[in-house]
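Removed from the display is one protein chain of the complex; every other protein chain stays in position.
This part shows chain A:
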Amino acid sequence: MEKTRNNRAWFMVLPVVALVAFSAVLPLMTVVNYSVQDTFGNNVFFWAGTEWFTQVLESERMHDALWRQFLFSAVILAIEVPLGVAVALCMPKKGFWASVCLVLMALPLLIPWNVVGTIWQVFGRVDIGLLGWTLANLGVDYNYTQNPLDAWITVVVMDVWHWTSLVVLLAYAGLQSIPQAYYQAARIDQASRWKVFRYIELPKMKGVLLIAVLLRFMDSFMIYTEPFVVTGGGPGTATTFLSIDLVKMALGQFDLGPAAAFSLMYFLVILLLSWVFYTVMTNSDKAGKGA
């Protein structure tokens, strides 16, 4: 659509800017403030320069959390994206059953995140949970509160359970937009199922899949509530991801300086990712217009 040039449109945007500035810019400035100052209590602050930044950048704890975070995001993406696409390809195309599938699949997405944690905390317990009990009866030595690997598997399976449907929904929406004529042409050319997927469905889904990957990457990058409820970051620090570590530091130990420096760097990473996301989004908008 051709947009009219009109700077007075700013007046319509003003309420949003004011509100978000109050709830985002103001708090963020507090963080910036803390990140360059130190205190001995009593609200007396003095300049600390980049001390906190170097401290955080050099700390083992931060490196470990960051490394765990990247590993976690990589693992869940590697599982959720192929699984989501596969399920979307298998879904009924339209009609009553398509609606039923959509509603049932969306259900985990609408559950409060700490309840998701609670569900899996219970589900995985050996004494009262279906999953833990079944595994124990099959002779698997499974205990997510003691064994780091089991804790990891539980958190990953929980995330797959929670968010794969997002990929399914987006991929399904992408598939719906493919005109029937494409499939008919493929049938005339006697294309195999794989070739239909590779040369028709995948290119048409590219835009939504990129959005799905970026959304999942970013949301998994700031995951907090679910693993916190299930494992509390443990055993030890096995499932302490970036957000969990940050909250521990800021609200648990009240180490304001390092926590603030940590926050800012965390935020910069997210900013960079958002920029990639935005570019992809606006590019796929343009591509959509061309088609």
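Quick notes on this structure:
Heads up, the rule we're going with is that a residue touches a chain if its C-beta (ideal position, glycine included) is under 8 Å from a C-beta of that chain, and two chains touch if they have at least 3 such contacts; residues count from 1.
Keep this in mind: contacts and distances are computed from a predicted model.
Chain not shown in the complex: UniProt lists it as "Carbohydrate ABC transporter membrane protein 2, CUT1 family", one of "NitT/TauT family transport system ATP-binding protein", "Ger(X)C family spore germination protein", "histidine kinase" or "Carbohydrate ABC transporter membrane protein 2, CUT1 family". Residue A:Val122 is the one among A:Val122, A:Leu135 or A:Ile178 that touches the chain missing from this view. Contact residues of chain A toward the unshown chain are 1-10, 12-13, 15-17, 19-20, 22-24, 26-28, 30-31, 83, 86-87, 89-92, 97, 99, 101-115, 118-120, 122-123, 127-131, 133, 161, 164-166, 168-170, 172-174, 208, 211-212, 215, 218, 221-222, 224-225, 242-244, 246-247, 250-251, 256, 259, 263, 266-267, 270-271, 273-275, 277-278, 281, 284-285.
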